[in-house]
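Note that one protein chain is taken out, while the other chains of the complex remain in position.
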Amino acid sequence: MKPLIASAVFGVIMMFAALSVKEKKTFTLLATLLLVLLTGVNIYELMHIMNGEIPEALFNGMLKYGSFSIWFNTLMTGIALLYVLLCGKHIEKVGQHTGEYYGLIFFILCGANLLSGYNNLLILFLGIEIISIPQYILAGSDKRNLKSSEASLKYFLMGAFSTGILLMGIALLYGAMHTFDVSQFNFMEHNVDAMSLGGIFFIMVALGFKVSAAPMHFWTPDVYDGAPTPFTAIMATIVKAAIFVAFLRLFSETFGGISQHWTLVLSIVTALTLFVGNITAVFQQSVKRMLAYSSIAQAGFMLFAVLAVNATGFKGIIIYAVAYSVATIGMFAVLMKLKDYTYDGFNGLGRKHPLLAFTATIFLLSLAGIPLTGGFFAKYFVLTAVMEQGTGMMWLVIFALLMAAISAYYYFKVLMAMYFKKGEPELAIEVTTGDRFFLGLAAAAIIVIGVAPDILLAWLKN
Amino acid sequence: MPVAVQLLIAIGFVAIMMIASHLLGPKRRTSDKLINFESGIPSIGNARQPMAVKYFLVAILFVLFDVEVIFFYPYAVNFRALGTEGFYAVLMFVAFFFCGFFYIIKKGALKWED
Partner (left out) sequence: MPIQHYLFLSLALFSIGVMGVLMRRNAIIVFMCIELMLNAVNLLMVAFSKMMGTADAQVFVFFIMVVAAAEVAVGLAIIVMMYRKVHSVDINILNRLKH
């Protein structure tokens, strides 16, 4: 519970800092400091769990943290720290209210914390809303830019719509189950009827909206493209991972017993997501938009963890969330250094700024799932998780491998531009030693996960 | 199953009603019908004049702070049963509330004079 309170209080502290502090650099410094503190609080909590302390249920059993949720939170705060270190300078440039932006990022972390520890559908709903509302504001934070406002409005309307659907699902499920407490759900002959299945379906659609699974993905490219790039980076990574954890926990733990009723629908959604994401990404001209479609495609792979309904799925989502988030944040950090977001903007980057190009290479290879990078083991874990369930899903696994091969095409297009095309890439911002160091750190993290993925799993109990 | 039937009926009902009102409803677009009804008084000018954002801001803040009060109702009903622990919880809620209030005051959102 301490990390939850800490993240909310830190958000308020950032808000109040915005009232008194004028210098924008100070905000980044303060946010970094608070994030280090928050990571520390998370690790402190994790140590307690590792020492064999049984986590107690909080707020009348509404929240229940296990080793999985606390470890996931620790990773997410760590990634948020990396994000601020890499993108802090760019956040300062978005608009006037830097302090508030950081405050909203802390509130997003608070929502992610709720989503990882919820034990009641009320907390699931609140977590999703606490994560979403700051995002609507962040998407529209570049007030001079019309595209940013449009992205914000579109995201808001779609997000509120999906919230309505989620609530309908929760209400129907409550009618069938007579409780909101997910640990008291028990599906039997008499209550697996149209009402409970309808509820599950509505919740699946709503969560599909939030993680941008096809056919509910249509808002994603426009919103990710229109939002200021530093905030696209957090929307595509930490938020998505957090909602996936909620998705996974709900469908694996709670609805796992009646998986025969929903796996078919979800596997079709998965196949469609992989197909739409990868095929449309091929035709994009802008790298930012390509990354938006690639995030849809990666969501398709993360859906495999949900489909698996077993413990390997939980391991898979941890590795996938970390490998994907670090690589995407790194890639966005490289992209933000450039003036031109099209493929041509990358021309000749390999010769002019070798380190930038090299780290970008590692991030892209990881996203494509090449061995020795974190992305490979991420894909490996989620796909084996599904295969453990028998051969019924074999067609989907083969389809996913095919789609991974297609994804290599558009990631390699950036590599080709960087190393084999001549050009003078223009930088939008000076690359400092600090940037180089943290980019190198992110790339090193990806390689380490790619060589020894077990270090991410050592903290999980059973 | 009955829910599915009801869902179908509900959707069908909505669709039929919308189509029916579209088809059956008389359509006379005279100029008298299209003007706004202002209690029988002829309307003057356009209501959509540019308004200062501060009106909007005050209205929105009112909605927010007004709705937050609904959490006091359940507390008021269970005032005795919740005891001191409930009192501290409500105190914390109010404290967070005041943080927000202090923030908007400091931000100058409620300032009327420029």
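In order of appearance the chains are A and B, and numbering begins at 1 in each one.
We take it that contacts are C-beta pairs under 8 Å (C-beta built on N, C-alpha and C of every residue); 3 or more make two chains touch, one makes a residue touch a chain.
Small disclaimer: the values here were computed from a predicted structure and weren't measured.
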Sole contact to the chain not displayed, among A:226, A:300, A:348 or A:425: A:226
Which of A:16, A:174, A:275 or A:358 contacts the chain that the document leaves out: A:174
Touch with the omitted chain, as defined above, among A:5, A:19, A:33 or A:157: A:157
Positions on chain B contacted by the hidden chain, ascending: 2-3, 6-7, 9-11, 13-14, 18, 53, 56, 60-61, 63-64, 66-68, 70-71, 73-74
Chain A, residues in touch with the chain not shown (by the definition above): 122, 125-126, 129, 133, 136-137, 140, 143, 146-147, 149-154, 156-157, 160-161, 163-165, 167-168, 170-172, 174-175, 178-180, 222, 225-226
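The rule is short, and it goes like this: only the chains that are shown with their structure count from here on.
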Distance from the mean Cα position of chain B to that of chain A, given in whole angstrom: 32
Contact set on chain A toward chain B in their complex: 12, 15-16, 19, 172, 193-195, 198
Chain B residues within the chain A interface of the complex: 1-4, 7, 96, 99, 103, 106-107
